[in-house]
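Yeah, one chain of the complex is gone here, protein chain that is, but the others are all in their spots.
By written order: A, B and C. Residues from 1 in each chain.
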Amino acid sequence: MPHQANAGSVGESADVTPLVQLVTPTGERVHEPDNAGDRPGYAARVAHLGADDLRAMYRDMVLTRRFDDEATALQRHGELALYAQSTGQEAAQVGPAHALAPQDMVFPSYREHGILHVRGVDPVDRLRLYRGQDHGGWDPAEHNVSLYTLVIGSHVLHATGYAMGVQRDGAVGTGDPARDTAVVACFGDGATSQGDVSEALVFAAVNDAPVVFWCQNNQWAISEPTTRQSSAPLYRRGEGFGVPGVRVDGNDVLACYAVMAEALERAHAGHGPTFVEAYTYRMGAHTTSDDPTRYRERAEEEYWRRRDPIERLAALLRAEGHWDEQWAADLAAEADALGESLRAGVRALGAPETTSMFDHVYATPHAQVTAEREWFETYESETGDAAEVAR
Amino acid sequence: MPHQANAGSVGESADVTPLVQLVTPTGERVHEPDNAGDRPGYAARVAHLGADDLRAMYRDMVLTRRFDDEATALQRHGELALYAQSTGQEAAQVGPAHALAPQDMVFPSYREHGILHVRGVDPVDRLRLYRGQDHGGWDPAEHNVSLYTLVIGSHVLHATGYAMGVQRDGAVGTGDPARDTAVVACFGDGATSQGDVSEALVFAAVNDAPVVFWCQNNQWAISEPTTRQSSAPLYRRGEGFGVPGVRVDGNDVLACYAVMAEALERAHAGHGPTFVEAYTYRMGAHTTSDDPTRYRERAEEEYWRRRDPIERLAALLRAEGHWDEQWAADLAAEADALGESLRAGVRALGAPETTSMFDHVYATPHAQVTAEREWFETYESETGDAAEVAR
Amino acid sequence: MSTETMPLAKAITAGLRAALDADDTVLLMGEDIGRLGGVFRVTDGLQKDFGEHRVVDTPLAESGIVGTAIGLAMRGYRPVCEIQFDGFVFPAYDQITTQLAKLHNRSGGRIQVPVVIRIPYGGGIGAVEHHSESPEALFAHTAGLRVVSPATPQDAYDMMRAAIASPDPVIFLEPKGRYWSKGEVDLEAPVPTIAADAGTPDPLGTARVARAGTDVTLVAYGPTVATALSAAEALAEEGTSAEVVDLRSVSPLDVPTVADSVRRTGRCVVVHEAPSFLGAGAELAARLAEECFYHLEAPVLRVGGFHAPYPVAKLEHEYLPSVDRVLDAVDRAMSH
Partner (left out) sequence: MSTETMPLAKAITAGLRAALDADDTVLLMGEDIGRLGGVFRVTDGLQKDFGEHRVVDTPLAESGIVGTAIGLAMRGYRPVCEIQFDGFVFPAYDQITTQLAKLHNRSGGRIQVPVVIRIPYGGGIGAVEHHSESPEALFAHTAGLRVVSPATPQDAYDMMRAAIASPDPVIFLEPKGRYWSKGEVDLEAPVPTIAADAGTPDPLGTARVARAGTDVTLVAYGPTVATALSAAEALAEEGTSAEVVDLRSVSPLDVPTVADSVRRTGRCVVVHEAPSFLGAGAELAARLAEECFYHLEAPVLRVGGFHAPYPVAKLEHEYLPSVDRVLDAVDRAMSH
């Protein structure tokens, strides 16, 4: 993968696929020249990250992977209805998450387990939806992470609107790093085809909204390759709307950090939105219900297995002398502990109250809900636990 | 307005607004250099047009303007419910219409009176919808012009789907000028914000569909200036989808002809879609219900009145010695005759049969319609003409 | 109490103005609502007084309008979206149905999305296609939305302020054919709140008896309330006493108020412009049969639009429920 700085510039022809990369697949640093303009180049944006920072990223990626494996196993054991893995996309999630300010707001799709992990959303809560236990699962205000959105693309408009609210709150361009707020909308390559995503680009551009469009191109939308969604590289999607674009190596956690840092800087300063295509790969199935052998080649999967983002960062840590066997062993133990507590936590989730399906339909009394709830309560009390009745 | 060839090339920075122009506002020819590639330049694409061709275009523009004036007057006299003028946009409609092959299919919005005129759609039929007489008005198959579409942007997807049908019919890339078929989708600057238009770009690009996106940027969407819809020039909208774009001087009928001819050539040859921004101006109100004094400056209207596309072509005809007073007088008489026959034709349209509202709801029997129609017929026969009953 | 006479449209303007004045988080968004004041001038003057950041001319994209309004609501704002005409709400249908209606529930009550969607709706104005439709049933079937329509200027004023104050999303259907009918409005009236009980002065959740009567109940809302009242007038001349109930809300339906009336009259005709087939009248007929089975002397009859696209303007008065069609239905109900 060739490295090319200033990737998003309009001057590139569509045939070249410029890619911001700071670490090669074998773990060597890429020292790109500084940008021509007055802003720092991408390499400069990671220069301050020391061994501890890199190890923290590595730790988050490893724990995210473990979360994936455990959740997949839980699904296989019937504890979850479904699960969508992030395996292979850890760099494209942990990197940007590390660049966020606490007040920044993230709108995930359903696969951003790495971002949710870094933001501190409770691991068990993250599986409530996949268990069929809850349509949401956590309080968006607690960690500034909105809920999963399953209708592809819808939340990209919500993120844009939220960013328009941030503007109205005067929380951009103040120069106060604790106040200036950006919003991140996460979505996939397939989602770019949805009208809502294009409309979000329209609204974000004309309003200079502080939003980062973080598109993880994992090269598949279930069984459809990205070529079915676009004949132009996705990082260029925003240009014609007035949103500058950049393509980053999504398996390079430092490059993802740097590109997100730049986009956030723009947003915080009030300079408007950025579209980022993080070029990565969905190493697993679309979800636990999917069977990728029906539509893609094992050779392709093999190719990408050799580009595992976790191994790339491990190689860098080793190359730069930051690898420490004791630390690695501790991390493995921590991952085991996470797995155990996740298994226990998920299993401990009881079934919700049957009447809870009438909760929060409205925030205020609504005669139809009230009447039906009353009927149901009477019916349930008369017939015993209706849940036991087979259909 | 600076002329710049090769307007759509990706290499231009967003700040420049390159514009294909072949005739200046004062009627002088612009002899642009040929394109760098192997295709002819824009000037070369109009070189074959002789005096008769230019006069035919002029005639069509004048008759379109007269149609507008008469329809507006008919609305003022209560004969039409509403009317949307094309005044100021005649070059952006007559130019491309002259470039079409008979088998090409046009999907208009509601303002393409110039295109409908050139295609031969009966003038009275074109006003049935505006009279509140018919939701359509003509047979799309007769002149290969689809119906007006009032929901902004919807028909751009229909055009794209139609073009996908053309591909399946094997009617592209045959080299047979009587067979190769293109599809034109007409829409405005405001429409570019609709998700459907972006989705049409997605579908057209991945399918290489033979469709031309003909966007008339008349600088207003009712009261909103184009800056509320996009912060990038509209001709660039398609690039990030893989659809090349070009901006043409929409008040220059020859430039519009040339740019459309190029786009059609691409489509006919099977090389895929093109996005054209015809930069023009809505000289009148949005519709007869609108009052533009509430939102735009008289000075702006004045500026554009001096750039009237009809006068520009007249100046060219004069400059090149093609103006002929007898011909001009005949044309004025023809316009008068059109006005008269339009007035008479519209007035002669009776009211539709009351039961016709049940016609063509379905092409096959549908019990609900049958029952309601029967009820209505009985009710009508029992109560006399229900139309007379005041509400 | 200082009342003013004003058309329904201006009462809505007054309601918007009052809400903008009272609460900085209220903002209006829509196409052409700024300098133009909206195609019906309902937002006339508001951008001038409250600025471009509170009265926002949006791009021409209804899904974008509602989707960004949801995001603004999540950030603490109370957006009031204008959809230019009824027939143009459908590009936003997904955002309304899968997001706006469900976010409060999805979040277990942690998120509120107090978004109001204003839709000038209904026919009778001689317009072209897509400008005269009545889509209320298409929203009321979905849980999570309140669907309301005022019939008088006072209700328009009160219900608009109540809708904006509501923590739940509200589809606010403005009977555009009645925009210019006038009535008294008390501009000092308190903002009504949504109540748990029928019988409280809660115009977002309770019906209103617009005219008392004893022989037949006419049920209407929005634009057809005036039709029902005219029919009642005509019936009175013939010696039939009709009670007119103005539902005001389609979701929820105030069934107790209607049932109470029907138990007294024994007969009921529901009048709305939307197609009868699967319209609000169907639900009411089903519910009244359940609640008043032994009181009904005749089936609940419906006078509504037909199962056909809204017709061309030249035929719309054949399509719309007219006083005569209401009288015809009352005749049928009385002769049962």
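Quick notes on this structure:
Basically, contacts are C-beta pairs under 8 Å (C-beta built on N, C-alpha and C of every residue); 3 or more make two chains touch, one makes a residue touch a chain.
Not measured: the values here are computed from a predicted model.
One of C:129, C:215 or C:328 touches the chain omitted from the figure, and that residue is C:129. Touch with the chain omitted from the figure is made, among B:180, B:196 or B:239, by B:196. Across C:170, C:185, C:285 or C:315, the residue that sits in touch with the chain not pictured is C:285. Considering the complete assembly, chain B touches the hidden chain via residues 134-136, 139-141, 146-147, 149, 151, 154, 156-166, 168-169, 195-196, 199-200, 202-203, 206, 359-370.
Residues of chain A in contact with the chain left out of this view: 81-82, 129-135, 150-152, 190-191, 193-196, 221-224, 228-230, 289-290, 294-295, 351-352, 354, 356-358, 361, 366, 368-369, 372, 376, 379, 383, 386-387, 389-391.
Of the residues in chain C, those that touch the hidden partner chain are 63, 87, 90-91, 93-94, 97-98, 101-102, 105-106, 129-130, 137-138, 140-144, 251, 274-275, 277-283, 285-286, 289-290, 293, 298-302, 306-309, 336.
Heads up, the rule we're going with is that only the chains that are shown with their structure count from here on.
If you average the CA atoms of chain A and of chain B, the two centres end up 43 Å from each other. We define each chain's centre as the mean of its Cα atoms; on that basis chain B and chain C are separated by 37 Å.
One inter-chain figure worth recording: chain A and chain C are separated by 41 Å, centre to centre, where each centre is the mean of the chain's CA atoms.
Within chain A, contacts with two or more other chains are made by residues 195-196, 199, 202, 206. Counting partner chains per residue, chain C shows two or more touched chains at residues 58-59, 61, 63-64, 91.
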